[in-house]
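Now for subunit A:
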Amino acid sequence: MDKAPTLLGLIADGASHGYDLKHRYDAYFGVERPIAFGQIYSTIARMIRDGYIEALGEEPGAGPDRKRYGVTAAGRDHLRHWLSTPDEPSPTLQSNLFAKTVLALLLDDDADGLLDVQRHAHLARMRDLTTAKQHAPMLERLAIDHALFQIEADLRWIDLASARLADMRQEILRND
Partner candidate 1 sequence: MTDTTLTPTAHTTTTALIEATDLHKSFGPTQALRGIDLTVSRGEVLAVMGPSGSGKSTLLHCIAGVLPPDSGRVVIDGTDVTRLSADERARFRLSTVGFVFQFGQLLPDLSALDNVALPLLMGGMSRRSATKQARDWLERLDLGDQAAKVPGTMSGGQAQRVAIARALVTHPSVVFADEPTGSLDSVAGEKVLTAMLNAVREAGTTVVLITHDPRTAAYADREVIVRDGRLSGASRGGAA
Partner candidate 2 sequence: MRPAAARMIVFGASGAMRRLMGIAAGIALGTGMLLLLLGAFMHMPERDARGGWTSARGDFREFDEQGELIMPEPTRDDVLVRVTADYARGNAFDRVSIATAPDTAVTFPGGLEPLRPGEYYASPALMDLIEQYPSDELADRYGTLKGVLPDAVLKGPDQMVVMVARDWALLAADPNARVQAGFPGDGPRAESMVYRVILGVGAVALLVPVVLLIGTVSQLGAAARRERYATVRLIGAGRRTMAYLAAIEMGAAALVGGVAGIGVTALLLPLAARLPIAGTRSFHADLSVSVPTALGAIAILVLLCAGISWWRSFRDDGGALGATRERPEKSVSWRRSILLVIGLVLFSGSAFMASRGAGDEGMLVLGLVFGFAAVTFGIVVAGSWITKVVSAAYARRARSGFSLVAAGRLSRHPRATFRSVAGVVVAVFLVSVLAGVTSSVNSFITSREEPGLLPLHAVSADVDEWSDATAMVAAAEATEGVSEVIAVRVGPQEEDTVITHQEARRLGIPDLPDSQWVAVDFYMMLSADMWSGKPEPARASAAPVGDNVRYIVAVTDGQASTIDRVRTALDVTGRTTYAPVTRAEYGSAATLDITHQLALLSYIGMAIAVGVSAISLTVATVSAALDRKRTFGLLRLSGMPVRDLRRTIAVEAAMPLGVTLVASAGLGFLVAYVMVVTLGHDLYLTWPDERYWWALIGSVALAALAVSGSFGVVRRSTEMTSTRFE
């Protein structure tokens, strides 16, 4: 899963400092494996360097975990781009898509639309594979079929997520 845009999204939603970020990240995405503080800070550093976030000042108290950050305009663009760009079929697709969906719900963006975009991308990919299959030799056809089934599995999961958006939205609002 792309951790950087995820953290960026959480910051956009209002998470301010490092500790807060970890807390929220773990709540949504860290069920099996909580994120390490080190990773958070390194990602924050990278994002500052890329100009996506900026420091907003410090809260009283010592330590870098008390620094507050906010999203820049460039950051918002990057985030929007990330949300609306479909992923390639890959093992990390599910977790990426999940993160995007949750963030879209948090930011009150169009989660439905996001999933649709991904659907269309998948279908386009399936279309290409199917066309290729017409002219492929038998053994290659089997390999293509395998890929097609995998993409279909993704689509099924997307359908499920789509159907559960309402429930997810409720749960997220409760957690806030």
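By our rule, a contact is a pair of C-beta atoms (placed from the backbone, for glycine too) under 8 Å apart; a residue touches a chain by one contact, two chains touch by 3 or more; residues count from 1.
Selection rule, in plain terms: all candidates are chains of the complex that A comes from, given by their letters.
The model shown is predicted, which means the values in this text are computed figures rather than measured ones.
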item: Touching candidate for subunit A, same complex, options 1 or 2; value: 1
item: Subunit A residues touching candidate 1 - in the complex, by the definition given at the top; value: 110, 112-113, 116-117, 119-120, 122-123, 126-127, 129-130, 148-149, 151-152, 155, 159, 162-163
